[in-house]
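The complex is shown incomplete by one protein chain, all other protein chains being positioned as in the whole.
Order of writing sets the chain letters: A and B. Residues in each chain are counted from 1.
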Amino acid sequence: MITELATTMIKMPSIDYLAILPVLILIGGAVLIMAITAMVPGGLRRDVATAMTVTTALAALISSLVEWHRVLVQGATTTIAHAIVMDGFSVFMAIAVSSCVILASLIGHDYLKREDISSAEYLILALISAAGAVLMASANDLVVIFLALEILSIALYVLVAFNPRRAESGEAALKYFILGGFSSAVFVYGIALTYGATGTTNLTQIVDFLGQNTAQHPGLLYAGLGLMIVGFAFKVAAVPFHFWTPDVYQGAPSPVTGFMAAVAKIGGFAALLRVLLSAFGTQAATWQPIIYALAVASLLLGALLMVVQRDVKRMMAYSSINHAGFILLGVEAATTRGVQAALYYLFAYAIMTVGVFGVITLVSGNGDRDTDIASYRGLLRRSPLLGACLVVLLLAQAGAPFTTGLFAKLGVLSAAVSVGSWPLALIAMVSAVISGFAYLRLTLISVRPVGAPTDVDELGVETGVSAPMHHLGATLMLEEELPTEVEIAHVGVSPVALTGVTLAAAFTIIFGIVPGPLLSLAHAATMSLLG
Amino acid sequence: MIHFAPVMLFFPLLGFLVLVTFGRRMGEKASGTIATVAIGLSFVAALITFLGLLGQSNREVTENLYTWIPVGSLHVNIALLVDPLSITMCLFVTFISALIHLYSTGYMHGERDATKFFVYLNLFVFSMLVLVLGNNLLLTFVGWEGVGVCSYWLVSYYFDKDAAASAGKKAFIYNRVGDVGLLLAMFLIFDKTGTLNYLDIFGHLGSFTTLAATMAVLALMLAAAGKSAQIPLFNWLPDAMEGPTPVSALIHAATMVTAGVYLLCRMNPLLSLSPDGRVVIAIIGGATAFVAATIGTSQRDIKKVLAFSTVSQIGFMVLAVGTGAYVAAIFLMICHAFYKALLFLGSGSVIHGLHGEQDIDRMGALRKFMPITFATFLIGWLAIAGVPPFASFWSKGDVLDSVYRHYPALWVLGIITAILTAYYMSRLFFLVFTGKARFDEPAADGRPAIHDPHESPKVMTIPLVVLAVGTLLVAGIDLPWMHAHTLKAFLEPVFTTNLYDPNESSGLQIILAAVDAIMAVIGIAVAWVAWRNGPDRPKLEPKFLANVWYWDNFYDAIIGRPGQRLAQEAARADVAVIDGAVMGAAAVVTKRAQALRRIQTGQVRHYALFIAAGLVAILVFLLVKAFHP
Partner (left out) sequence: MSIPGEWYLILAAILFGIGALGLLIRRNVLIMFMCVELMLNAANLTLVTFSRMLNDIGGQAAVFFVLVVAAAEVVVGLGIVVSIFRRRSTAVADDISSMKG
């Protein structure tokens, strides 16, 4: 008996550390910063902490690029008992997430200084959350996806609650937490049912199972799939699982909002794409109608509610819902073209949104007070570079030419059309027109001079403009409501945050003029996902 | 020399970049000069390219600048397609724009933010050139959007003026509706042919069924309707005159509104696949021409009359496209560019001289005060009215000749429109320049008297004179008996067999021309009778009372009352139906959105309820699917 025990070797799963290097770097960086903060009396200096975070994220980015090379040479590999897969798709997401972390930590730097909040924790949590997002993209097992989702989310709950002086911050965290917990539980239940139906949680084995057997328990399988879709839809803020979005985006500290808008969406869509297209690719006809409905609802509700917002953060929250609808357009197509377009859109959107929230962070000033649309009056004059970046980023979100936004929108639209989803494409175009107003309104407000007279002389009214136009002016553009003498706070622009915003804007323009590299990256990632 | 094509784009772009960077430091005068010179050089480059194209037998050159999207199935270059059609467009666009720029340096003198004005102006011309020269639909779309956004900025230039801000938004909304049409057309075409490149599309036309072609043509027509102000999207254009007058001239004459017609001409091989689509185009064009002309007869604002006349004239161009008479459309477009720019700049000169007064009730007798403006406006008036031997007589004549053969009913409508055109332009001319002065006493509604109307400065009158000379000469590019050697011969390769050539006997041609001329004279004569003495109905001597009543009644019965009513009805219908549809949609959007906001209650338990509801909906759907496959 004893000898038998002694001779029984426990077989360890082989771990390919190189394959999980980006995750390891992100977590390692976080732990390192935590350790140093604990040891240095008086805590780590802000500049050092930010520099360390940027270095960590940069290292993760570089390791992802190395990984990219390896994937190109060796093809996809799985490791840790096939729970993790390293392929073009996961590397693509790692690159996107690392880029967002760099920008977000630059933008967060000034905020933390201004609000007098300890830097280290913010950065540590951001790194951990990012590690969760990367892991979500490379997970090949439903349980790992769940773990990654929670690593991403729990860090975000804390980040949202990060500003103790703002009541909204706590409220947002509570709402996010309760609903997040709710959706996590739904997600786990979905995993459990899928496990029951297929006998495994491993995605590759699920593919094999579905390929070999006609499901004996289609009810169980479909229910599991549906519950998991709900979990993902919550994370990517698709209607009707979006309700947390406006409140949380508004309440969270501005740089956190930018971070979560980008990183959580990347993580959510990465796992959604892998589960739906890779594991449940054969069931496309089953889930496509659901994605279709989610897309329609997100496109319309996001655009509609965006137009009537005055709070810029809330407006951008609805805009992110609208963008989620657009990305779902590519998912719904479930073709190479669709997935490629969705990936491109996701990357482009992530960078834009971090950039916009960087501007919001700087403009809103002490305590995130000035988030009203009127605070943006004359931003271009007050702070030319910041204003110019905002204009670029907003036009890009509207889908203007020579920005990444154009190809993002064109890509998903043409993907939808190519599979014959004409109604969906039309709805998307209409929603783009509607949301275009909101972007353009904010752009105009930023471009116009601060002290411009707003008096409306009688002649102006008399010149035969029809009544609906006045109505439109009053309701849609809100300009008449803007106070003439807004107290325009000085925009405290520091070089660090401005660098982050400028990088985001530069990315948006450069890859709009030269979209080739980003498109081929997305293409390669798609090919590795769909095989 | 053909390789000069990119230079056309380079100068406006350079001008834009210089002005946007250093503009404010350089001041109004320097920036105006730079902007004007940039467009002028662009014209020179267009001229050189044109000469180069003339000198070679291959008249279809693609200048590849750079590969924009190299990946996958969608391969798009940034490349210029230089062919007779695009170079013709470029020539007149740059020429007219350069003059308008020059004029603006005078007109905008002393305006706030004049520098920014020139920034937009240069960008506007650049976008237009991209639109025209792009060798694929995506690049054209980029220019298309650029023109739209620039027009929005320029129309709402006086943004603190309510009407201007609203007009800008209106232009934007109508244009976006049209843009959806262009996007739809792009997707349809890409779906069928796998390319967006014009020449490649024309090589893959075989994959279009008639239905698909008709859908694509209708989508293109929607796009053209938005940009070129056709029914049902025409009403933004008259409002767009809220912008500074040079902008109106630029939008109406040289750029923007011609874009839709250009697009339709460019896609002529596709149009040839869809006879139904062409009928729709012709009907829309004819109807727009007529409706806009009736509205033009009852406008009191000098710029509004011109604005509706633009809509009407573009309607003629679209009508020509619908009949397949593409050359006639382009010919009319060029002529129109000259005389409409002339008329708009002339009206700007009048407004400038009267210190901002735009009401034709408050003008009259200006020929004494503004001799140059008067003389040049006279030429523009005769040209648009279709009096032989001026421009419109030839160009509109060509259009109507084609229509006569193709759609006789539309020809009748066209002839009526021609009378109306002559009539409302004459009314405008008489009320502004002849009769008694009505501006030197205060108006009934309290507007002060204007005492010293003055001729405009040289920088404004020189463009007027140049344009007047151009208007006189422009018809020479395509006179009927020299078709074989002029514009028609030059453009023919672009349209090949798609070009509809009526080829009537010269006898019929002369009869039709005579009809056109008589209609122009009738229109002018009626206006002369009605309006030569001022804005109030003409009063004659008592001894002719019966006759006067007769004429008055006749006038009222035949032209006046129904005409007036029709015009009013048309205007009202437009506000109620089309404006209602588009603006109402916008209002509905905001209203619905306001209602929709209420579901976002702020209470976390309600959110959870919605999530649970969504969850149940998905589960029900899936389970039904699972057990009833």
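In this section, contacts are C-beta pairs under 8 Å (C-beta built on N, C-alpha and C of every residue); 3 or more make two chains touch, one makes a residue touch a chain.
Bear in mind that the values here come from a model prediction, so they are computed numbers and not experimental data.
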Which of A:147, A:207, A:374 or A:426 contacts the chain that the document leaves out: A:147
Of B:91, B:443 or B:608, the residue in touch with the unshown chain: B:608
Touch criterion as defined above, residue of A:161, A:225, A:294 or A:333 at the omitted chain: A:161
Candidate in contact with the missing chain, chosen from B:109, B:532 or B:597: B:597
Touching residues (missing chain, whole complex) on subunit A: 143, 146-147, 150, 154, 157-158, 161, 164, 167-168, 170-175, 177-178, 181-182, 184-186, 188-189, 191-193, 195-196, 199-201, 246-247, 250-251, 309, 314
Interface with the undisplayed chain - residues on subunit B: 597, 600-605, 608-609, 612
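Here is the rule we use: only the chains that are shown with their structure count from here on.
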Footprint of subunit B on subunit A - complex, ascending: 174-175, 178-179, 182-183, 186, 218-219, 221-223, 225-227, 229-230, 233-234, 240-241, 243-244, 246-247, 286, 289-290, 301, 304-305, 307-308, 337, 340, 400-402, 406-407, 410, 413-414, 417-418, 425-426, 429-430, 433-434, 436, 440, 448-449, 452-457, 459-466, 468-473, 475-477, 479, 513, 515-516, 519-520, 523
Subunit B residues within the subunit A interface of the complex: 67-74, 113, 138, 141-142, 145-146, 149, 152, 159-167, 169-170, 172, 176-177, 179-180, 183-184, 187-188, 190-191, 239, 242, 301, 304, 575, 579-580, 583-584, 586-587, 589-594, 596-597, 600, 602, 604, 606-608, 610-611, 613-615, 618-619, 621-623, 625-627, 629
